[in-house]
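Of the protein chains in this complex, one is absent; all others appear in place.
First chain written, first letter: the chains are A, B and C, and each begins at residue 1.
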Amino acid sequence: MSATAVHSLWTTAAGPIDKIQAPDIEYAQLAPVLIVVGAAVVGLLVEAFMPRKARYHAQVFLTVLAIVASFAAVLGLAEAGYGTTKVRIAAMGAIAIDGPTLFLQGTILLASLVAVFTFAERKLDPETHGTKIDSFVAQAAAVPGSENEKQAVKAGFTTTEVYPLTLFAIAGLLVFPAANDLLTLFISLEVFSLPLYLLCALARRKRLMSQEAAVKYFLLGAFSSAFLLFGIALMYGYAGSVAYARIADVVDGSIRTIDPVLADTMGNDALLLIGSAMILMGLLFKVGAVPFHMWTPDVYQGAPTPVTGFMAAATKVAAFGALLRLLYVVLPGMSWDWRPVMWGITIATMLGGAIVAITQTDIKRLLAYSSIAHAGFILAGVIAVTPEGVSSVLFYLGAYSFVTIGAFAVVTLVRDAGGEATHLSKWAGLGRRSPLVAAVFAVFLLAFAGIPLTSGFSGKFAVFKAAAEGGAGALVVVGVISSAIAAFFYIRVIVLMFFSEPKADGPTVAVPSVMTKMAIGMGVVVTVVLGVAPQYFLNLASQAGVFVR
Amino acid sequence: MENLIALLIAAPLLGAAVLLCGGRRFDRVGHLLGTALAATSFVIGAALFANMLTKSVDDRALHQKLFNWIDVGGFQADIAFQLDQLSITFVLLISGVGTLIHVYSIGYMEHDERRRRFFGYLNLFLAAMLLLVLADNYLLLYFGWEGVGLASYLLIGFWQHKPSAATAAKKAFLVNRVGDIGLSIAIMLMFTTFGTFAFGPVLGSVGETSEGMLTAIGLMLLLAACGKSAQVPLQSWLGDAMEGPTPVSALIHAATMVTAGVYLIVRSGAIFNAAPDAQLVVVIVGAVTLMFGAIVGCAKDDIKKALAGSTMSQIGYMILAAGLGPIGYVFAIMHLVTHGFFKAGLFLGAGSVMHGMNDEVDMRKYGGLRKYMPVTFVTFGLGYLAIIGFPGLSGFFSKDMIIEAAFAKGGTEGWILGSITLLGAAITAFYMTRVMLMTFFGEKRWQPDAEGHLPHPHESPKSMTIPMIILAFGSVFAGGFFSIGDRFLNWLEPVTGWDHGHAPISATTVTAATVVALLLGVSIAWVMYGRKARPVPVVAPRGSVLTRAARRDLLQDDFNHVVLVRGGEHLTRSLVYVDHTLVDGVVNGTAASVGGLSGRLRKLQNGYARSYAVSMFGGTAVLIAATLLMRAV
Amino acid sequence: MSFPLLTATAVLPAVGAIVTAAVPAARRTTAKWMALGFSLATFALAVLVVARFEPNGDRYQLVESHSWIKDFGVRYELGVDGIGVVLIALTALLVPFVILAGWHDADPLENSSSRWRPTQGFFALILMVEAMVILSFEATDVFLFYILFEAMLIPMYFLIGGFGDRAHSGSDAAAATQRSYAAVKFLLYNLVGGLIMLAAVIGLYVVAGSFSLNEIAEARASGELDMATNTERLLFLGFFFAFAIKAPLWPLHTWLPNAMGEATAPVAVLITAVVDKVGTFAMLRFCLQLFPEASKWATPVIVVLALISIVYGALLAVGQRDIKRLIAYASISHFGFIILGIFAMTSQGQSGATLYMVNHGISTAALMLVAGFLITRRGSRLIADYGGVQKVAPVLAGTFLVGGLSTLSLPGLSPFVSEFLVLVGTFARYPVAGIIATSGIVLAALYVLVLYQRTMTGPVKDEVRGMPDLRPRELAVITPLIALLLFFGVFPKPLTDIVNPAVEHTMSDVEKKDPRPDVEAAK
């Protein structure tokens, strides 16, 4: 049916409409998402019908099972060649099943799994009222400090809703990098954002900060998604479609002459430029790029630390996946327009994150700024616009997410009477008191700093190499300079831990359960393996480095 | 025979190694061992000498290569020795006088608890000095050159608990190092010019390069010689070096080491012969030092420093002679040898006096010692007569030859040089007479020492007097032995060459003039210090400007202090400041400014969600504007 | 496949590090002996490497090559040339002495908790550094080298910051602050250099498509690889900057005095005698070989900087009040000589520079370790706190003097040979530079003798009275070092024979020939 026909149909509103054809959905290829969504729904049912006492175990079990199953599905798809030879566009063009999708989904799932382990940790706080408690608020609706809250604590309530919320968020995250049209992009963004807003508000300690973080995250997130949506609207106006392939063709100019109806808008590059800028902004906000980064430190600090780790890892992975797909599939035709702008943003992000981090005094904020700087490094790889660029970014994301979750997991261990002792001064002399924990954290910090033989170095090397090969040598230079600046504050923490005398009233290091140990252990293993012998994973990333169109 | 050459060095080197590393167990026999090994070296030297005498003139040089030392690209240096007439002369002087001084030291250092180490150092010195004169290339010579410098450093500073000794040792080493720059650069120039720095090839191919290059090499060698031989402008260390034990002053700072510069110039004669400009500078340096040392020697009240001034002056003679070219080389060496005898004798005598006078060195506190120390008096007296050139004694012959040679240089230059050497002879006579009179004649002016004991002068033990006697023999007879029948000239001529020049006046006239100068000097000294009517004051009078300046080494130390020491201190201190504030400051400043920037940027993160929204809104606006702008451009 | 000797030489100390670190807290002495044993075994392997090395054989020998990170074009490629061999031997030689000298440096203080195991950590870190340094001398893959170049900073950093000199003036807290300042400065300085180098390493890959020295050299020789002039220069600068920081070259030197001053003497030796050599080594191997044209282009500036280092380092050494800082500045001066020799681009200069690396390692070790023994006895690093030590501890003073004399390059001690070669090599190419550098010998004498005079001579200070002389353990450290100084001073041939052919290769890399003597040239 030609566009003209549709047009007349719409204007006259008469005549019979063709039967709506049932959409053809490739359930097998969407299995990873469907499993998670299904589990999330089951989780809601569990919340509704299970007795309170049993919920925690049921939810944790369900969540872990869902993630593992979903990961198995991803592996199965990859094994079946959906990442390489059988790439395709599924769900009526809404979802792309290709290498980057599967790689990122796998990464997100693994990171989520590790994050869920830290969610489920219940041995950190001194046992109050005979109940093991986790990082989440006893009763979210209770006003902080109120009698209500005390009763909830006394009763040993926990917010087991976090698990279905997390599953919903994971489902959104899984779709986000796979989204193959702008509508799916927007919806999946909202699907993972909304649960995250809530998760941010659910910290057990320092609840005011937690709520503040949620409000800020929510308002700014909604603000940015409004921009994203307006961008989508403009883009739709320009191309007459929200499907990536179609837009890409229009941008390329390859179908310019086909459809006279669209001549008006398609000729109007302002729509394209403004629209793409606004969509970019929406994605850069999620990535945490300067100047759209300002929510990051506050939200990272206020959110419950396991959630912070989850956000910092999984959200970043998904958002970069979406950004990559947008830039590589939709907008390569106008890379002359967006590359200079992205250069500027990359430089600002690398330097801004690193510089502001220097004067931070809170470990979580420090890690937040560090994540901004790292976003800058990854952007350098994004800018390359080469297959190497894609695979280097994929590798970096994989490497980075485990370090991040591991680092935040360590943060949860260092506690004093007020909960987590996040002020840096409290970390003084940690190396003397708990050499092992400090050493592990030092490994993570060295990986952040990009010291060779850690995954951070391999990743950084990969993106810088891609950037240099893509002709962005100057970015590499800025990158190494900001790495040097960044090294300063990582090292400052190491100095503090190892070379300062412990304070008498310093924090204690909690002995966690096997869950957190696994999370941290996995972080260390991945950090070292990807540092020393990254070849296998690089292979994986480079095989996965091609987008389907 | 040539295999023995290495043994010359090995014997004292072994002694040094054993004595310095062997530890306490050698305390009781160390001095004997050291002396024995020094004597061994002398005996081997004598054997080699005897062997050399049996050979024909052309066949006398021996060569021994031990092994290849450095071999990099074209840079080839061997540990190899060359023993010719010139070397053997030095070998005999060094090991002979060296052995005597070892013997002397047995007595002199008897009560020093570190005597073993002293002998170790002495042996080390002998080894290094022999290496210096036996080396067959300049780099190996440099090895020995620095080795004697080290030994000299260790021995001057032997009494390290005295800050003055430690300072003097350091100064000697440093000043010598300045000279070493010269030797280093000379070797480098030789290498870049000739591709080698072995004596034979370098001296043999002098004709193949330009005179300018040879002048440069010559001047650099001269700089080295100035350092080692205490010539102006690097003479300042020698006086201070008298802080060392007296045998050291005798051996190193009178007889042997300080003459190394003369050896260097004579050895490099071929270079200087082809570089008249360099020769001229050598002569000037010699002449200036001759006068400088003599003037300083006149003003010093410290017996050793007076003798040190004299040493400087006498070496000035030698350098001057060496600068004359073939006319003077032989006489420079001859004076060097005779000087070795009488100056060593004089120093040993001075040591003997100090030994008897509670280590007092101020001549104004001596007087009338001839009755108390007869052997010392006689041997010192013979040395005195020799140095002032009393006819018939060693110094007479050797110095006279130099004066003749100076005149024989010819022209105005010859006249000027001749006059200076004559004047020098007169001054020498003056200050040496002064020393003699103040020490052995006149009233007793003895003063109690720090603990209040008056000295009880006494003759020194046999171990000290015997070497003095032997040296006195040398002082008396060596010159005559060498000169009669031109023995020394014939001996060395094959190595150094000889040219009799064209003397404007006859040898007899020169000799007569010399004697007149000598008498003049002695008389003036007698008038000033010898008459009963005018006793020598115990406290030095203020004296004229010149006297005061001369007492302070003609203000050279003051110059050094103000310009080099003070200036250097200021320089280093300001550099430390610069390093801290500027070089490091830039680094720290960069860090601080990044930190400052961080502090300011941090303020943007003000906690208000709305301002974050502003940043996002603005960012988007910029993003859009930039994208549009990019298209427009 | 033959036995991977080079890998084994590097892996052995790494294994030693792990084993040592795993020794229980209470068994400190076991850990020490274990570390010493491993370091000696490593030395034995290094001797084997020297023995297997054919000086006139292939350029790189004992080659090992395995695929490592294919995507980055990175191979695990090892091979040694003459320069690498002598430096490996030096490293393996010095580490046992460092361990022996630092025997008690990391004994825990009484009040420390039992879980903190400083002794084990100290020796494990030293062995770790050794492993990385040795491997970096063996790497013929730029990336592998880079990784080690950076990674060795970490153990070094902990050694400096975690095990400072217990002799300090002022309070413990102030000392801790200074120490961590020194450690951070060390790390950041070197990290900045390393990161700049990283940019250049990546650039090199982009240009050359390989990290293998051999492949790049071949591509260059066959004309396949033709770097644009500006690219080559930029890449060269990136590499050189990192090496110049590590070496260190004026004006990038200011980390060294802090680091050497605050670290214990054995660690200071490790810094200056071992780790810093990687910088100068890399200049020879990587800068000249990868970027010959740019090296020649940059030579004038580098020569000037090296000269400034020589004179400036020496003058600052004269002005120091702290013994260890003095030695640090002296080292800066010496590194100036080494760099001068490398960039003189004559066989004498480069052989001299290589020998200089070895000799400086031994002589600084001797001087610094004796200084460390001295400082441990008195508990102060200030020169002014000493005086008359030779009277109470003559052997200590004597060995200190020998160390000092080797530092001022006295003939007969090995540094003389190398220094003279460097001077001659420089003079042959740049006479004026040669002359200026020669003035360094006076300044060296000045700082050494002033140091000796102020600490060892003069009246015995009260605090020094009763100071014990060197103990057998300390003698065991210092005697072999002095013996080596003497041996190589008189007979450097074993070293030059190994080094000369390697230097000829380097010279042909930069297509330079020694200037011919004037006399021959005239003919």
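By definition in this document, contacts are C-beta pairs under 8 Å (C-beta built on N, C-alpha and C of every residue); 3 or more make two chains touch, one makes a residue touch a chain.
Operating definition for what follows: contacts and distances are computed from a predicted model.
Colleague: Since a chain is absent, check the UniProt entry for it and pick the matching name: "ABC transporter ATP-binding protein", "NADH-quinone oxidoreductase subunit K", "Sarcosine oxidase subunit delta" or "Heme exporter protein C".
Modeller: The missing chain's protein name, per its UniProt entry, is "NADH-quinone oxidoreductase subunit K".
Colleague: Out of all the chains shown, which come into contact with the hidden one?
Modeller: Its contacts among the visible chains are A, B.
Colleague: Considering the complete complex, identify which of A:Phe103, A:Phe136 or A:Phe218 is in touch with the unshown chain.
Modeller: The one listed residue touching the chain not shown is A:Phe218.
Colleague: Per the definition of touch given earlier, which of A:Ala115, A:Ala152, A:Val175 or A:Leu198 contacts the omitted chain?
Modeller: A:Leu198
Colleague: Kindly state which of the options A:Leu65, A:Val143 or A:Val511 is in contact with the chain not pictured.
Modeller: From the options A:Leu65, A:Val143 or A:Val511, the contact with the absent chain belongs to A:Val143.
Colleague: Take the complete complex as the reference. Which residues in subunit B touch the chain that isn't displayed?
Modeller: Spelled out for subunit B, the touching residues are 602-603, 605-610, 613-614, 617.
Colleague: If the hidden chain were put back, which residues of subunit A would touch it?
Modeller: 3-4, 6-7, 10-11, 140-141, 143-144, 183, 186-187, 190, 194, 197-198, 201, 207-209, 211-216, 218-219, 222-223, 226-227, 229-230, 232-234, 236-237, 240-242, 261-262, 264-265, 297-298, 301-302, 365
One rule holds for everything that comes next: only the chains that are shown with their structure count from here on.
Colleague: Going by C-alpha centres, which chain is most central here?
Modeller: Centre-most chain by C-alpha means: C.
Colleague: Sort out for me whether A-C or B-C is joined by the greater number of C-beta contact pairs.
Modeller: Per the contact counts, B-C leads.
Colleague: For subunit A and subunit B, what's the span in angstrom between their mean Cα positions?
Modeller: Distance between chain centres, rounded to whole Å: 80 Å.
Colleague: Quick one: report the Å distance separating subunit B from subunit C, using the average Cα coordinate of each chain.
Modeller: 37
Colleague: How many angstrom lie between the centres of subunit A and subunit C, each centre taken as the mean Cα position?
Modeller: Each chain's C-alpha centroid was found; their separation is 45 Å.
Colleague: Which residue numbers or ranges of subunit B touch two or more of the other chains?
Modeller: If we look for residues of subunit B contacting two or more partner chains, we find 591.
Colleague: Which subunit A residues sit where two or more other chains touch them?
Modeller: 488
Colleague: State the interface residues of subunit C toward subunit B in the complex, per the touch definition above.
Modeller: Residues in contact with subunit B: 188-189, 250-251, 253-254, 312, 315-316, 318-320, 346-348, 351-352, 388, 390-391, 398, 405, 410-412, 416-417, 420-421, 423-424, 427-428, 431, 434-435, 438-439, 441-442, 445-446, 449-450, 452-453, 456-460, 490-493, 496, 500, 503, 514-520, 522.
Colleague: Under the stated contact criterion, what part of subunit B meets subunit A in this complex?
Modeller: Within the complex, subunit B contacts subunit A at residues 591, 594-595, 597-599, 601-602, 604-605, 607, 609, 611-613, 615-616, 618-620, 622-624, 626-628, 630-631.
Colleague: Which residues of subunit A touch subunit B in their complex?
Modeller: Interface residues on the subunit A side: 215-216, 219-220, 223-224, 227, 269-270, 273-274, 276-278, 280-281, 285, 290-292, 294-295, 297-298, 336-338, 340-341, 344-345, 352, 355-360, 485, 488.
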